[in-house]
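Some notes on the structure that comes next.
A single protein chain has been omitted from the complex, and every remaining protein chain is retained in its original position.
Chain IDs A, B and C follow the sequence of writing; residue 1 opens each chain.
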Amino acid sequence: MSNSFGKIFRITTFGESHGKAVGVVIDGCPAGIAFDLAFIQKQMNRRRPGQSKITTQRQEEDRIEVLSGIFEGYTQGTPIALLVWNEDQRSKDYSHIADKYRPSHADYTWQLKYGTRDYRGGGRSSARETLARVAAGAVAKLFLNHIGIRITAYVSQVGALKLQQHYSQLDLSEAAIESNMVRCPDPAMAAQMIDLIDHTRKNRDTIGGVVSCVISGVPVGLGEPVFDKLHAVLGKAMLSINAVKGFEYGSGFEGVAMLGSQHNDIFYTDEKGRVRTRTNYSGGIQGGISNGEDIYFRVAFKPVATIMQDQPSINQSGEQVVISGKGRHDPCVVPRAVPIVEAMAALVLADFILRNQVVKLNHIVSAYPVTTLL
Amino acid sequence: MSNSFGKIFRITTFGESHGKAVGVVIDGCPAGIAFDLAFIQKQMNRRRPGQSKITTQRQEEDRIEVLSGIFEGYTQGTPIALLVWNEDQRSKDYSHIADKYRPSHADYTWQLKYGTRDYRGGGRSSARETLARVAAGAVAKLFLNHIGIRITAYVSQVGALKLQQHYSQLDLSEAAIESNMVRCPDPAMAAQMIDLIDHTRKNRDTIGGVVSCVISGVPVGLGEPVFDKLHAVLGKAMLSINAVKGFEYGSGFEGVAMLGSQHNDIFYTDEKGRVRTRTNYSGGIQGGISNGEDIYFRVAFKPVATIMQDQPSINQSGEQVVISGKGRHDPCVVPRAVPIVEAMAALVLADFILRNQVVKLNHIVSAYPVTTLL
Amino acid sequence: MSNSFGKIFRITTFGESHGKAVGVVIDGCPAGIAFDLAFIQKQMNRRRPGQSKITTQRQEEDRIEVLSGIFEGYTQGTPIALLVWNEDQRSKDYSHIADKYRPSHADYTWQLKYGTRDYRGGGRSSARETLARVAAGAVAKLFLNHIGIRITAYVSQVGALKLQQHYSQLDLSEAAIESNMVRCPDPAMAAQMIDLIDHTRKNRDTIGGVVSCVISGVPVGLGEPVFDKLHAVLGKAMLSINAVKGFEYGSGFEGVAMLGSQHNDIFYTDEKGRVRTRTNYSGGIQGGISNGEDIYFRVAFKPVATIMQDQPSINQSGEQVVISGKGRHDPCVVPRAVPIVEAMAALVLADFILRNQVVKLNHIVSAYPVTTLL
Partner (left out) sequence: MSNSFGKIFRITTFGESHGKAVGVVIDGCPAGIAFDLAFIQKQMNRRRPGQSKITTQRQEEDRIEVLSGIFEGYTQGTPIALLVWNEDQRSKDYSHIADKYRPSHADYTWQLKYGTRDYRGGGRSSARETLARVAAGAVAKLFLNHIGIRITAYVSQVGALKLQQHYSQLDLSEAAIESNMVRCPDPAMAAQMIDLIDHTRKNRDTIGGVVSCVISGVPVGLGEPVFDKLHAVLGKAMLSINAVKGFEYGSGFEGVAMLGSQHNDIFYTDEKGRVRTRTNYSGGIQGGISNGEDIYFRVAFKPVATIMQDQPSINQSGEQVVISGKGRHDPCVVPRAVPIVEAMAALVLADFILRNQVVKLNHIVSAYPVTTLL
């Protein structure tokens, strides 16, 4: 079923929405990282349900329990197992859909692929699985902090409300982004977005959005040049998040209308002797490898499939039925998706840092000493 | 360096633009597939340089040589090694950039990552590597043909010229798409696109574009529900192609502005008893698993970085230099990218067909017999 | 750190000897297998400490807790997370060796590789990790039971006491093997072995042994012919168990002194039309692929490194120290290794059954229909 992600910094997640627990095993985290549980819990809190009026009202503390891999406050190079016990399960909320296929959910495809499904809250296909990613991503962030890599995601679009500023024109401090419940760094736009989501919720409907992400402090050289290009693996990571429909980096889809003479990022040497580019349409990645400029990308999320309205559908026998909207769900997924996007980006970066260590061996054995990284 | 792609139907490519040969080893192709070399060569010809006035004038026959894996006309379950000998190499065309970093190319990142690079034609970072993907993808297509899966890509945008029709309104026959050199199925738009590319070329510039792709005849159940969602792996496959900047499937980035009540694809049972959806914003994939509807997606390509103009840049010592445009290059990559997009899609589908065989074991050992696939 | 094993039926173990818990995530187990928790616990009990006078007296119930992957009594195709909470931890027993390297343990190599180690009971290098393998292997056995594959291990040597009979001459029923605490199916030899272990224990020493294993009911076709030969992966699986020093299958090391004319297994068709071999020096595997005959192999275990005697050693500063024997340890590992060997064999077989499903696709798409398996 492929519940693992990463090659060296590798995670395996487990757990169903209404099972006993949801968790993750992290294999390949270096030894000697100070294990800051409060930091990890803080990331969990940014993702947890019930955090504001524009998220699901389902209440879960999502408190992390550490099962292995930490000794005297530090990682040991051994597998780190983390889990959250499920608490606020109202499995009965789901009995009415036990044999029905909810529109645009995984019910039908799952049933046909496996011959069965845990229908309670979507079971394994629930976005609750992403809490395990956020926990593991927080550990990756602890590691990346040592290297000076910063990952910042924020909401840049809700429905048709689109933030027009380039990321460099925004205040991307934690204070600014976390100052409002939609996690948009522009306060005026944030207020509009919150209104739109609230309005949509009152209409018993849902709406989509876009999460933007900026990664700075990246050393030159991350990414593998053919199939595992840095942006290809970032793209896969983002597209593996529930409800994601698209990914673009750098100039993205808008870049196709540009001329090469406009789009090319011209190299120069800055006053400190560092190689830079005058523009950054490349999005910090050239030939699949980081070039030291900011990496930035956008992730499109569709409107949540569960709506508080009656919808026609079919049951497992193929008969026409009505699905009525019940339970506690998000009217828009992007505010809670911000830490998930950051977590997946952190997992990708941590993995490529480790994969790139191999290349650095060149210092020792090669005719071509590599001197630029870390 | 990660020159392999796929888990079970797995390819490994090798070769540099100006080395002896470029090739691929396919490991995991089932035994018993009739090996139609003419079909494979035909795919190669769709990708090869020099095919029309709007592609590079570099002339290469790109004739496939088969080294292993075929016996008496059939695949054997053993590794299939295919290669193309490099012919029309004008390595001298590149001596002037041996120590210079071309803007928006992989020269700088490669040099810093590996401490060296084969500067002749981009070496391993050249898009010539994709001929190996097309060869392997053609073998994957031979396999998919047995299952009834059809993969059709076409050019849907060049610069700002964007085909407005939904794919279902277009004639996606091979005859229609291959009838013009830009591979756009709408003849009027094709003519405009060709003019735009030709005009751009005469201006010694380049331009971007979008390739759209439709996959039909897909059985329900392909894709793994968590990290290896079908669209996540398709996205990675596309983003690994040279010059790609974005990927979206189904409703894509436009879907974010929709309401859940509009976006949900309502299930019904058709007159043949087959489960269908009335709309297909899901793009044929729900919860990461194919639902039997058409899969469709769009891939954004940036303008080619090599332009026939002087550009400022730096050399390996960090000194300011001028790069002058030389050599024979494509003014727009999308016409030749069509078979590459198809090839990568075929590789993904073939792999997931094989990965899904495991699930089908359920027929035999499980309380939940799975009866829908193949 | 590579805490995963298997390609499709894939396990990831976690946990330290004196941490909170030791557990495993099983990814890739087919859906629809009845989850017999009592059977799994029974396998755990065969491995658990304190089961007899010839094993360590450390008392642990090793009771399995199920965290995910089971719904209404059946596997779901989702990850199955199982764990055992650590109980009888006397971490203080280890404080005297916190900075000392015990001879022939992993203390020194671990310290130099990771710069740290959890010294309590060996931490992650403890054989307590194998409880996770036994739990996962028990799930694999539940799966293999559907296919008719039986795996039976037993003790065939302790010190110089070596069972001379060929496995086919022994009563390999569960009743016979489990009738005595050393798990040797020959009662007279078992008694001698028990005496030898008990005698060794009283001498505050330890001794090695051999576990033999027979796998019957294997379909033809398991194993991949080049690098992942069935016996190569079985060998790796066994050599990955703590204290193992050697592996041989079929004729093994004795086979080297034979002539080809003696060693060749002659094919014939039996009265039921089944292809058989008259001898089985091949050990049920030819060219890395199972041929339907019994698979059998032998696994050598060294004497346990912890002895109840004073031993000279060094500490982390390189100074000469004395290690005194403390704690509760096994005088001989093989009685408790029997279920571990079976578990690893079950994991290998389950994985190859699933890997071989791909080949069976030939039924549908190939010129060469495969009709022999499952």
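Assume a residue touches a chain if its C-beta (ideal position, glycine included) is under 8 Å from a C-beta of that chain, and two chains touch if they have at least 3 such contacts.
A quick note: this is a predicted structure, and the numbers were derived from the prediction, not measured.
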For the chain left out of this view, which of B:E60, B:D118, B:D330 or B:D351 touches it? B:D118
Among C:N86, C:Q157, C:N180 or C:Q357, exactly one should touch the missing chain; which is it? C:Q157
I'm checking contacts with the chain that's been left out. Which of C:S17, C:N180 or C:T206 qualifies? C:T206
I'm checking contacts with the chain that's been left out. Which of C:S52, C:Q192, C:S216 or C:N264 qualifies? C:N264
For subunit A, which residues reach the chain that was dropped from this view? 8, 28, 30-34, 74, 77, 143, 146-147, 353-354, 357-362, 364-369, 374
Across the whole complex, the chain not displayed is touched by subunit C residues 1-5, 13, 101, 103-106, 108-110, 112-116, 124-125, 129, 157, 159-160, 200, 205-210, 220-221, 223-229, 231-233, 235-237, 239-240, 245-253, 255-269, 273, 275, 277, 281-283, 285-291, 298, 300-307, 309, 311-314, 318-320, 356, 359, 362, 366-370, 372-373
Residue ranges of subunit B at the interface with the undisplayed chain: 1-4, 10, 12-16, 19-23, 25, 27-28, 31-32, 66-69, 71, 74, 76-81, 83, 113-118, 123-124
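Just so we're on the same page, only the chains that are shown with their structure count from here on.
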Identify the chain pair joined by the greatest number of C-beta pairs in contact. A-B
Interchain centroid distance [CA atoms averaged], subunit A/subunit B, Å: 26
Please compute the C-alpha centroid of subunit A, do the same for subunit C, then give the distance between them in whole Å. 39
Two or more other chains touching the same residue: where does that happen in subunit C? 28, 31-32, 74, 77
